[in-house]
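Every protein chain except one is present and positioned as in the full complex.
Chain nomenclature is as follows: A, B and C, assigned in order of appearance, with residue numbering initiated at 1 for each chain independently.
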Amino acid sequence: MTVKLVYFAWLRERFGMGEEQIDLPVTVKTISDLFDWFETRGEEFEAVMEHRKIIQVAIDQEHVQDQATLIGDAKEIAIFPPMTGG
Amino acid sequence: MTVKLVYFAWLRERFGMGEEQIDLPVTVKTISDLFDWFETRGEEFEAVMEHRKIIQVAIDQEHVQDQATLIGDAKEIAIFPPMTGG
Amino acid sequence: MSIKPDIRIQQEDFDINAEIKKLTQGRTDVGAVVTFSGLCRGEGDTLSALELEHYPGMAEAEIIRIAEQGIERFGLLGISAIHRYGKIEPGENIVLVIATSPHRQASFDGANFLMDFLKTRAPFWKKEHLATGKEGDWVDAKDADDDALHKWEE
Partner (left out) sequence: MSIKPDIRIQQEDFDINAEIKKLTQGRTDVGAVVTFSGLCRGEGDTLSALELEHYPGMAEAEIIRIAEQGIERFGLLGISAIHRYGKIEPGENIVLVIATSPHRQASFDGANFLMDFLKTRAPFWKKEHLATGKEGDWVDAKDADDDALHKWEE
């Protein structure tokens, strides 16, 4: 399944890109699975994933609280630090 | 003792004047005494004094809550309905 | 107290942008600005105007006194209030309050506090002029406005 991953703020800086189109491994069913897989993608991904508990996610622009949420047939998954608007 | 009495809103209208200079009778020592004396000043004053419980007073531009307050050597006593600012 | 409230009672309308600028220009410590403006409502087109009467001298003094309490209580960086008098038509401004502070809650509280006290403690009175051309009644004080003061009891 091809999905667009979007990164913001210091995640974007650490990953060195704002977005990527990715074929997710079939084992990746939840956000938590996605983060597990991120940990296998090299040093920078591993380092960012040390903060995985506080990292926020939006699936198709809808904020997702629970990292056990299924990715389903999402088109766009955004990954970002806690928001600091206003 | 000469004092300036100042009236606002419907009190001003009912009394037909915005202010007057008055020699208060020596028996008028408190705001309550002043209101008793008002009741002797004719029909309009008597009619207004039917609302004496809710009528507000400022002595020398300081709001006074208790009608037992002494008038002392006040220069200006303002008498008005509850305020409706804002 | 080094911060002086800027309080004006005037017939003319006010310019909110200009008043905000007075409290913020040339400084970088203000993080939050809250303005409240109160307008004359038409009450379903029954009203042609409100006429505002005030007690000159005491009106300014009372608002300054309350504004100084607000500065102290909420740690405001600035506070202004402009209250108009005279005849004001539906849709027109009656009153403006502005509070500034480093963080947002103090400004919200400061402006809200000043408005609640202004409603019941500043010597202003409103008379209705009706759309029929007749003079209406003097606006009664509202219990709800007295009740609003309770939220500021410590």
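Here, a residue touches a chain if its C-beta (ideal position, glycine included) is under 8 Å from a C-beta of that chain, and two chains touch if they have at least 3 such contacts.
Here the structure is a predicted model, which is why all the values come from computation and not from measurement.
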**OP:** Indicate each shown chain that the hidden chain touches within the full complex.
**Re:** A, C
Subject >> Interface residues of chain A (partner: the chain not displayed) >> reply: 6, 8-10, 12, 58, 61, 63, 78, 80-86
**OP:** State which residues belonging to chain C touch the missing partner chain.
**Re:** 15-17, 20, 24-42, 45, 90-91, 102, 104-105, 107-108, 111-112, 115, 148
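Here, only the chains that are shown with their structure count from here on.
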Original post:
Quick one: chain A and chain B, Cα centre-to-centre, how many Å?
Top reply: 73
**OP:** Averaged over CA atoms, how far is the centre of chain A from the centre of chain C? Could you give it in whole Å?
**Re:** 49
Subject >> chain B and chain C: spacing of chain centres that average the CA atoms, whole Å >> reply: 27
Original post:
Considering chain C alone, which of its residues make contact with at least two other chains?
Top reply: none
